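I am attaching a structure below and will ask some questions about it afterwards.
Of the protein chains in this complex, one is absent; all others appear in place.
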Amino acid sequence: MIGVGKIKQYANVLETPLSKGKQEVSLSAFAFLFSELVQYNQTQVDNIAELERRLEDAGYSVGARILELLCHRDKGNRRETRLLGILSFVHSTVWKVLFGKVADSLEKGTEHEDEYMISEKELLVNRFISIPKDMGTFNCGAFVAGIVRGVLDSAGFPAVVTAHFVPMEGQQRPRTTILIKFAEEVLRREARLG
Amino acid sequence: MAAIYSLYIINKSGGLIFYKDYGSAGRMDTNDSLRVASLWHSMHAISQQLSPTVGCLGIELLEADTFDLHCFQSLTGGYLNPFIYLFIYKHTRYWFFLPSTGTKLFVVCEPGTQHMEGLLKVIYELYTDYVLKNPFYEMEMPIRCELFDINLSQAIQKDRVALLGR
Partner (left out) sequence: MAPVAPRSGDAIFASVEHVNAELFTLTYGAIVRQLLTDLEEVEEVNKQLDQMGYNIGVRLIDEFLAKSNVSRCVDFKETADAIAKIGFKMFLGVGASVTNWDADGTCCSIVLDDNPLVDFVELPDTCQGLYYCNILSGVVRGALEMVSMKTEVTWVRDMLRGDDAFELQVKLLKQVPEEYPYKDDE
């Protein structure tokens, strides 16, 4: 029959087998889509802080879903319950699925006990993006910060997560650091668990 | 020794949206570069209008007493046709690259410089990556994208090294 698609039809989404996550699209397709996400959100805000917040919110919903997906598919419906466990889950598993590689580094903040940093020399979402001078320190990585916050929050580790450019010695371009500041309750629980 | 003097990118209305010098020869101030850009744009448009037959895609060869003006393009014209043009003007060559979306790229270089088509294609791809995928770039407006500048310099540097190596 002419014109019938090759996609199998299911009565509802729950019957559809979960994809193995091996499918790919071109980086360009993603870059154009992400660029349009940023452009649309620019039309909805009055200042850079709001733009950051909106990109973070968009990322949050991705993070919450990716946690659910990965826990179900890759971890047999279990999730990390300890601080270092969930951090390394974000730094390796989540990063690998979303960005095709483990993040460049995961470090503990030197000044504050509740701070952790995931850094990337070149964040995938920033690959083609040059920030205009008049936007100061704005970083589209806010979207990725949102993803991280979405994962952490949904796993029971509420945190404030922000994205920052950090200049690197001997490098033309700054790297992006995702700064995670956990809520007090998380640290208290962690201390209790010993 | 600089093989490439300068690079122009012109939008579809003839406005200069990018200009960069790469050598001492053929350097121009802002006003001159704007003027040259709009001249080439108009000349190309006029040549199409002058054609008595339909479907003319613009200048291929023009001979004058002080200069020759060549252009070449992929064999057939059409709606999705990127053209590449070569102009020879006295001691300078102008290479044009005309994606059919109306944006034009041209490189001014030393006579005898080879493989400009290849370089123009690389520049065109950099434009599609670091300009068109940048959410802060507004279409048809002057290009101010740090990553485009960085990658462009690298591409031209590489090309220069390749030329010197021969």
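A and B label the chains in the order they appear, each numbered from 1.
Note that a contact is a pair of C-beta atoms (placed from the backbone, for glycine too) under 8 Å apart; a residue touches a chain by one contact, two chains touch by 3 or more.
Remember, predicted model here, so these are calculated numbers, not experimental data.
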Inset, instruction - Write down which of A:34, A:116, A:138 or A:182 is the residue touching the left-out chain. - result: A:34
Inset, instruction - Tell me which residue among A:23, A:47, A:77 or A:110 touches the hidden chain in the full complex. - result: A:23
Legend entry - Per the touch definition above, residue among A:61, A:105, A:137 or A:171 touching the missing chain: A:61
Inset, instruction - Could you please point out the chain A residues that touch the chain left off the display? - result: 2-7, 9, 12-13, 19, 21, 23-30, 32-37, 39-41, 44, 54, 57-59, 61-62, 65-66, 69, 97-100, 124
Legend entry - Hidden partner chain, residues of chain B it touches: 12-14, 45, 48-49, 72-82, 84, 99-103, 117, 121, 124-125, 127-129, 132-133, 139
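The definition used in the following text is that only the chains that are shown with their structure count from here on.
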Inset, instruction - Could you please specify the touching residues of chain B with respect to chain A in the complex? - result: 129-130, 133-136, 144-148, 150
Inset, instruction - Show which residues of chain A lie in contact with chain B when the two form their complex. - result: 28, 31-32, 34-39, 42, 128-132, 135, 140, 172-173
